[in-house]
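One protein chain omitted, others in place.
Chain lettering (A, B and C) follows the sequence in which the chains are written, and residue indices restart at 1 in each chain.
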Amino acid sequence: MSSANRSLKRAPGAYVFYIAGVILLGIVVAAFVVSLFWTPFDPNATNAGAKFIKPCLEHPFGTDNFGRDLLSRVMSASKYTIYISVAGVAIALILGTIAGIPAGYFGGYTDKGIMLLGNSIMCFPGILLALVAVAVFGASVTNVIWALGLVFAPTFARVCRLGTMEIKELDYITHARVMGVKPARIMTLHIFPNLVSQLLPATVIGLANMTLFESGMSYLGLGVQPPDASFGKLLSDAQAYFRVAPWLVIFPAMMLVFYILGLYFISEGLRVSLSKGGK
Amino acid sequence: MKHLITKSVISVMALSLMATSFAGCNKKPADANNNAVVGITQEPGIFDPHTVVAAGDEEIIFNVYEGLVKFDKDGKLNPCLATDYKISEDASVYTFTIRTGVKFHDGSDLDANDVVYSLKRAAGLLESQDGTALVSELDSIKEVKATDDGKVEVTLEAGNTELLSFFTTGIIPEGYDNCQAAPVGTGPFKFESYNPGQSVILVKNDNYWQKGLPYLDKVTFKVCADMDAGLTELAAGSIDIFPYLSADRARQLDSAKYNILSNGSNMVQIFALNNKVEPLNNLKVRQAINYAINRTDIISVTMDGAGVELTTAMSPAMGSFYDKSLDGTFKQDIEKAKALMAEAGYENGFNITCTVPSSYLIHVNTAVELASELKAIGINMEIKQVDWATWLDTVYSNRQYETTVIALTSAYAPYDVVSRYQTSASGNFINYSNSEVDKLLTDIPLTADEKTRTDLYHKVLKHLTDDACSVYIQDPTTITAVSTRLEGYYVYPMYVQDMSQVKLVQK
Amino acid sequence: MPRHIHIVKVHHLTLSFPTAKNPNPKPVLDDVDFGIRDGEILGLIGNSGSGKTMTSLAIAGLLPESANIDSGSIKFAGKSLLDMNPKERRRMLGKDIGMIFQEPSTALDPLMTCGKQLEEVLTAHKESVMEPEERHKAITDMLQTVGFTNAEEICSRYPHQLSGGQRQRVLIAGAALLKPRLLICDEPTSSLDTVTTVSILGLLKELCHQLHMTILFISHDLSAVRGFCDRVMVMKDGKIVDKDTTSDILNNPKNSYTAELLTNARLDTRILGLTPAPVDYESSPVLSAKDITAGYGRSLFERVKKKNGSTESDTKVLHEVSLKVYPNEILGLIGGSGSGKTTLIRSLLGLLPHSGTVNITSTRVGAIFQDPVSCLNPAHTIKWHLNEALRASGKAKEIKGDGTFDEKRARTLEWITGALEACGLGAEYLSRRPNELSGGQRQRVAIAMCLIQEPSLIIADEPFSSLDASSSAELLKLMTTINRERNTAFLLITHNIHIVRQICPRVVVMSNGRICEEGNTEDVLNDPKSEATSALLEAERKLHGI
Partner (left out) sequence: MQGKAGYFVGKLIELIVTLLLVSLLVFAAFSIIPGDTARVMLGPDASQAQVDLLRTQLGLDKPLVVRYFSWLLGILTFNPGTSYAYNMNVGTLIAQRLPVTLGMSAIAMLMVILISYPLAVLSARKPGRLGDQICSVIGHVLFAIPPYVASLLLIMLASSVFSLLTVGTYVTPAEDFAGYVGCLLLPSFAVALPKIAMSFKFLRSSIIEQRASDYVRTSKSHGLSDLKILVRHVLPNSNVSSITIISIILSDILGGSLIVEQVFNLPGLGRLLLSAISRRDFPLLSGIVFYLAFITVLLYFLSDIAAAISDPRIRLK
C-alpha cells in the first residue's frame, strides 16, 4: 500500500493534469462562448471569390472550398461538438443510472436481466450501433445524440452497478434497510450521492469518447447537417482538399484534439485526486 | 429477382460518396500486356440489359450487349445488329433488318427469334411476364414479330417518332434468362467475372462481327471507393482510364502519363422547386430565386469551374434541340430578385427546407452554396440530408419536399429529357403543370418532320424557362484521364465506356 | 550486565524520504540504536507511523527506493549490511533473514500453488542446488513443522483455497524454509482472530527454539507481546523511547508513553461499575427466534448439481439456531470467527433469506454495526441521518404535529436534538458530516438514529472492535444508560469476554453455526461446558492474561 501511494505521488500530480486540461478545454470553451455573440465572419456565408485563401491576417485559419472563413466555422463548430457530447453524456448518464443502480442493488434476476441487455448493446462495436441507429431514424443532431446516449448507457450502468454493489454492503445502507427505508429511497438518496465521485471521471471520459464517436459519424456523413458543422464534420469536409489546403485539416483537428485531450487530462486529474482522497 | 425499373429515372453523377484523400504508392505501372483497367466509383450490381438501372452498370455492359442500333461517340444512332430499319408513316411500325453472321458469346448465331424474344422481354410481353415493361419506354410496344424474310416488325400502340434510341436495348439469345449471373450478348467483350467490391473483368470476343475489333484482350473495371481513391490508383499506375474526375484533381496528374479529356455529360443539375407548395407555387418567387443565384459561383465551388451554365431543362450536348436563345436569361440580379420577392408579398423572406441525398457531395455542396446565396433575398434555407433510399421514397415518389438538388440524366434522346414535364408524368416530381406544354409534349412524338420537331422542343424549353419551373444550374463536365499508353478512347455524351476502339499506342 | 551476542546491531540509524521540494524532511527514523540478541524474541511496539516497519525493512534491505539513509549502520552477524551491494543483500533474504507480514490474504501470489511458491525460495538461492525430489521433501517437511498434517495436499492448493491462519502458516514455512537466523514478523497476527493468533504465536515460539532462530516481532498491540517476547522496545515518532524486559514493560512501565499505551489497551478497569437493568425472565421475550437455518446463495449450476445428490450442508452457515432476548436484557453473544454470529444477526434483521421463525414484539429493531467508518452515509449531514431515521420510523407526522412549517420544523429539530443529546453529542453536531467525526462519535450517532425509532431491542454487532479503549468504555456506558433508562434490550455480539463479563447477565456461545452453550454469564465463563467456550477463554487468557 505504502509504496503504491508513493509511486502515485511521484507521478505528475493531479494539479498538473488539471491545469493542462483546463487550459486545453478552456480554449475550446472560450471559442464556443465567443461564437455565441461574435464571429469574425458569418460562418456559413460563402464567397466563391475567396476560395482556399491561405491563413493570413484577415482569415487567420484560412478559407475553405466555399470561401467561408475557417476561424468562424471552427468557432461555431465548437457549439455542436460541445452540445452533442454534453447532451449525449447526459442521456447515457440518466439511462445508465436508472438501469445500473437497481441492477446492483437488487441483484439476482433484476441484475441478470439488466446486465444481459447492457451486454447485448455492448456486443455491437459502438460505432456500428450508432451508425445503424442513425440510419434507421435518419441523420439529425437529435438522433445522433440519442444514438450515442444509447451506446454509452451500458458503460455508465456498469459503473453504477459496481459502485452500488460495493456501497450496498456498507453498514449505513444495512442500517437504512433495518430502519425500514424503502428501496427506491435508499437508491436515490442513500446510494446515488455516494456514486457521484465514481461517476464524475466516467462522465468526463464519456464526453471525450462521445466526441470521438461523433466525429467518426460525421466523417461518414451521419452527424451534423450542412452548412452547420462540428469539428468532425469540418474534418471530413476538409479531407477532399487536404493536399491543396492542409489548413482545412490542421485547425479543426487541433481543436478536436484540444477538446478531447483537455477532457482526458481533467478526468486523469480527477481520478488521481479522488483516489488519493479516498485513502 | 426482377428489377422492374425504368432506365431513364434518375441516375446521378458518379461523384464521390465521401471525399477522402490518398497518397501515392509505388506499384509498378500496369504492364504492357494487351489490356486496360478502368476505374469506376459505383459498385456494379446488375448485368441484365433489361433490368439495369444504374448508370454505373450501363457503362460496363455497353461492351457486352448490343442493340439493334447503337450510339457512336457523337451521339448519333447507327445500325448495329440491324443492318437497316424503316419507320412507317404514322411512326407506329418499326421494321428492322437483322444482321447475319453475328454470333452470341455462347457460340449460337443471332437470328430474328432472338431479337423478338429480347424485345418482348424488355417490353414485358413474354407469357411468363405480367405485362409490365422492363424497359418502361418500350411499354408502348404492342407486338413484336419476325417476318418471313428474317426481318423483325415492331408495332406500337400509338405513333412515336422518338422511340428509335431505345432500340439500343441489348439483344440476348432466345429463351435466355440468366443474364444477371452469366451475361451473354453479342458485344465486343465477353463477361468473365464479377468480384463484389473489387472488379468486373471482361475478355475479348474473338468472334465479334466487326472484324478487327476489339483491340484489347482484357478489360478490368476496378471499383474505387471514390474519386480520390481513383486518383491514387491513377498515380500509382494501377488503372489506365478514370472518368468522372473533378477539375482540381485532374490538374494534379502528370501530363506525360495521362491525357485529360473533357466533355459535357448530358446531365442537368437542377435546384428543384416543388411547384405545388407555398410559397414556391408563386411564379414571382421562383423567378426571384432564379435571379438571386449565381451559377458561375456554384460551378466554381462545386465543380471547380468545370461545368456549363444552364437556364433551361436541356443540356447543350443535345445539339440542335437545345435552344441557344435562352442562354443568359437569369443573370444574377439581386435587386430584381428582391423586387420580385416584394411583389410576391415576401419582402421579409421565408424559411424553406432543401432535402438532398447525402451520398452525392456535389448536390450537398450546391445546396450549401445556394443556401448562402439565397440569404441575400431573405430566404433561409435549411439543408436536410437523407440517404438515397429515403430521397427516392419521400422526394421523388411521394413528392413530399419543398426543394431539392439533383442531377437529371436521361437517355440520349431529347424527348426523354422533356417528357417529365408533362403534368401527369411519373417523373414530374416538381409538380409542374402547364397545359400548353402538355399539348406540345403530346404532339412531338407524332411529328415526323425533324425541323418542326426541333421547333416544338424549343417552345417547350421556352415555356419551362418562362415559368421558372425550377432553377437549372449546370451541365457538369465529365473529365476523364486516359493513360498515354492507350489511344482510341472517346468520351461519349451518354454514360458509357466504349472500350472496343481502345488500343495500345504503337511505338 | 551479561554480554550478549548481537545478531543484528543497528547503530544510530537515521532515515528520511527526501524529495525535490523538500530535501531535508523530518526523518522517519531518528537515531535508532538497538541490538537483537541471538536467540531472543524481541518485540517492537508502536502506533502506526512510529517507524517500526521502516526499521524492519531497513534491516531486511527492502526499503523503498525513495528512502535515504542519512547516517548510521546496520550489522548482521558482524557484516555491515549497508556496505553490501544489492545482489549480496538480496541473497541474504530468505537465507539469513526471513520475513512474514501482516496480511496473509494478499501475501501469496493468487495464481500460483503454495508448493510452487515455496519452491521459489529454494530455487532463488543458487548455493543450495537441490534435486526436485529433495526440494519437495524439504517443503513438505517444513509444512509439517508448521503444523500441517496434510502437507502434500497443501502444496497443490492455491492460496484462496486456504484459511487466513493456514496461509500465515504457509508464509511462515516459506520464511523458515532455509532456516534463517533472523525472522522478522511484521504484525503477523493483527488480522487473525484470537484463537488463531494464539496458535500462530505458539508456532513461532516453537520454531524459534527448534530452529534456533531469532525473532523481531513488530506489533501495535502491547498485549500481544505478553508471554511471547523476551524483551520489548517501544517506538514513537521514529525514536526508540523505551526498551526493557517484557514483564517490566507490562507491569512496571517507567516511560510515560509506554504507560499510556498500556492503559489504552486495558478496557476492564474503565467499565467496572456499569450496571445493566434488572431483567424479568418471566415476561415474554422481545425477540424470539426459532430454528433459524440460513446459508448463502449458490449459482444455478451448483443448485442443479445439488439435486444429483452431493452434500447439502457445506453452504449452510446456520443450523437451527433458537434464541430469546427478554425485555431490558443485555444478551451477550460470543464465538470465534466463522461461528455464524454475523449470519445470525443478518437473519434476525431480515437481511438474509432464512428458514425458521423470528418474532419481534417491537415494531422496530435498532442496529449498530462493527465499522464506525461505514456506519454513516458520507454524503449527508448528521441532521439528515436523524431526519431519515425519524421519517423511516413513521412517527414524523406525530412529532411534527400541526401548525406552520416553521413550527413543525422546530418540533422535529427539538426531537432529533434530544436523541442526539441523549447520546452525548450536542446540537452543534447536527450540521457536520460523518468524516468530521471520530469513530466513537459516529457510533453514537448510529445509536441516536436507533433511539429516534424508539426500539425495544437494539442489536449491536461488534461495536467496539474498531474503537480504542476509551471510546469503547464511553460507548458501553451509553449502552447501559440507555438500557436502564429507556428499558431497551440489547443483543451484543462481541469477541471481548471482559465486556460480556461486566454487563451481560446472560451469554450465548456459538460455534460452527450452532449454539453450543447458553446461560448465566458467571456459570458459562467460570465453568465452560463446551470445547468452543473453553478455547475462547483459553486464548483470551493467554493473550490478555485474564
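The working rule: contacts are C-beta pairs under 8 Å (C-beta built on N, C-alpha and C of every residue); 3 or more make two chains touch, one makes a residue touch a chain.
Please read these numbers as outputs of a predicted model, since none were measured by experiment.
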Left-out chain, listing which of the shown chains it touches: A, B, C
Among C:6, C:52, C:95 or C:324, the residue in touch with the chain that has been omitted: C:95
Contact with the hidden chain (one of A:22, A:212 or A:244): A:212
Absent-chain contact - pick from A:29, A:189 or A:253: A:253
Options A:144, A:235 or A:270, residue touching the unrepresented chain: A:235
Interface with the undisplayed chain - residues on chain A: 1, 3-4, 7, 10-12, 116-117, 119-121, 123-128, 131-133, 135-136, 138, 208, 212, 215-216, 219-220, 232, 235-236, 239, 242, 249, 253, 256-257, 260-261, 264-265, 268
Touch list for chain B against the chain that is not drawn: 1-6, 9, 17-18, 20-27, 43, 45-46, 53, 130, 132, 136, 180, 195-198, 223-226, 229, 232-233, 236, 238, 359, 387-390, 392-393, 396-397, 426-427
Touching residues (missing chain, whole complex) on chain C: 60, 62, 90-95, 97-99, 101, 103, 106-112, 117, 120-121, 124-125, 158, 160, 171, 174-175, 298-302, 305
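Here, only the chains that are shown with their structure count from here on.
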Overall pattern in which the protein chains touch one another (line/ring/star/complete/other): line
For chain C, residues that touch 2 or more chains besides their own: none
For the chain B and chain A complex, residues of the former touching the latter: 16, 18-21, 228, 248, 252, 294, 296-298, 300-301, 358-359, 361, 364-365, 367-369, 371-373, 375, 382-387, 390
Complex contacts: residues of chain A adjacent to chain C: 2-3, 6, 10, 170-181, 189-190, 193-194, 196
Residues on chain A engaged by chain B in the complex (per definition of touch): 44-46, 48-49, 51, 65-67, 135, 138-140, 219-222, 225-227, 236-237, 239-244
